Structures are given as structure tokens and as C-alpha cells.
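Read through the structure below, which is laid out as C-alpha cells, and then see the notes.
Shown here is a partial selection of chains from the complex, left in place.
Chain naming follows the written order as A, B, C and D, and within any one chain the residues start at number 1.
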Amino acid sequence: MIGSKVQVEMKGDQHILEGTLQSADDYLNLHLVDTTEIADGQRLRSLGSVVLRGNNIILIVPVEN
Amino acid sequence: MIGSKVQVEMKGDQHILEGTLQSADDYLNLHLVDTTEIADGQRLRSLGSVVLRGNNIILIVPVEN
Amino acid sequence: MIGSKVQVEMKGDQHILEGTLQSADDYLNLHLVDTTEIADGQRLRSLGSVVLRGNNIILIVPVEN
Amino acid sequence: MIGSKVQVEMKGDQHILEGTLQSADDYLNLHLVDTTEIADGQRLRSLGSVVLRGNNIILIVPVEN
């Protein structure tokens, strides 16, 4: 999935992040670029480059273009 | 259970996902296809291909046909 | 405890499962059969064969017959 | 602390267990005997022999006699 767009749901209050998957390591820590935070289907804010901690990821869904 | 239909309960607000188990790794990370999100017994939305983080899985139940 | 009846309390809203312990691995992932979900002391629903993720187990209590 | 009385606070709603520490493994999984569940300073119920999952332990306090 490297290079493609994904939505990642994190632990904590309904936290969804959408971005382009730059890299991933063995612990499923993810590096996303062009990341946007989404809440209730609305784009909340732009975060740019973000590191997501693997063990706090609930699920990863590829976004179709 | 590879190839069969399963329901997976995730951490976070009553999150249940039903799909066909494509693969699983040592950490119990699961790859489901034809995945549907279920809440209060209702099919909520189709997610297609989904990666579930093993350490946030509560339980896995095989679905009988 | 393999072969005997256990109650397992999971993370998430007061989730208790009672079943016969079929197997357990190094990570304390448990395979229960004849599993029943219990809430507020009431049998809620039968789940049959269930895999419980070890790191989301709070405690395990053997059930005496 | 093996053989001595301890109070263990677990994750989840204010869950405190008091018992005699029978054994502990590398993951801090604990086996308590003569275990009692405590809530709001009251003894709630006797659980007897209990296995506590290490990663869901918040803290362990030795009980002085």
C-alpha cells in the first residue's frame, strides 16, 4: 500500500486520518504525508507529515480514487 | 480460519467488522476483504479491503453460513 | 486450566465471556468453545467458538462446577 | 513479593484486586490466590484463584499486615 492513499482510524475519540502512505515499519508505525484529520465525515484540519504509532491504530482502509 | 467469514470486535465504541479472512500474521494483524461495519446489529457501511491491528482486537468469532 | 471452564473479563464495557478453554498460546491468546457472553450476571448470547486476544484480557477466573 | 499480600489496580472501571501473590512471569502476568475484588473501599466479591494479565495492570502495592 506504500504510495497510495489510506484512511487510518486511531484509538481515542473517533480519530480518522487520511493521507498518502510514505512508509511503514515492522510495528505498523506509519508515516503519512499530506495528512488531513477527519471527524464526522468533515475535513477538520491539515496536519501535513505525521507519524502514527502502530499499536494505537484500529484499522487501515485504502481509499479508492 | 483463513478463507472463512469472521466477525471481529475491535476496541473503541462497539466496533464490529464482518468480512472474509484473507490473511493473518504472527501479531494477529488481520486482512479482511468484503468487509462491512456493524453497529447495533445493523450493517452500517461497506469498507471493502481492511487491515485490522492485532493488539486492538478484542475477540474473533467465526460466522456460520 | 486447558479443558476446564473459565470466565474471562475483557477490556471494553464490562465484557465477560464464559467458556471451555480449548487452547492458549504464549501471548495468552485464548481459544474458548461453548462460549457465552455475560452482562450484569445475565447470559446475553451464545458465541460458540471464540478467539480472545491476550493483551485485551483483564483477568481469568476458573469456574467451579 | 511472592507469597505476600498485594493490591493490584487493573485497567477498566476502578478495578482493584487484593490477594496473595502465588507467582509472576516475565510479562508481569500475576497469579493471585484468595483474591477479593474491591470497589470504593468495600469488599465486593471473592474470586479465589485469579490470573491477571500483565499489560493491563496499572500498579501493584504491597499490603502491610
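Convention: a residue touches a chain if its C-beta (ideal position, glycine included) is under 8 Å from a C-beta of that chain, and two chains touch if they have at least 3 such contacts.
Since this is a predicted model, take the numbers as computed values, not measurements.
All together, the complex described by this structure holds 6 copies of its single chain type, of which 4 are visible.
The criterion applied here is as follows: only the chains that are shown with their structure count from here on.
Rotation angle relating chain A to chain D: 180°, from a CA superposition, given to the nearest 5. A separation of 19 Å divides the Cα centre of chain C from that of chain D. With touch defined as above, chain D holds no residue shared between interfaces to two or more other chains. Judged by the touch criterion defined above, the protein chains link up one after another in an open path, with no loop closing it. Listing the residues of chain B that touch chain C in their complex gives 9, 11, 14, 28, 54-62, 64. Across the complex, chain B meets chain A through its residues 10-13, 15, 17, 29, 47-53, 55-56.
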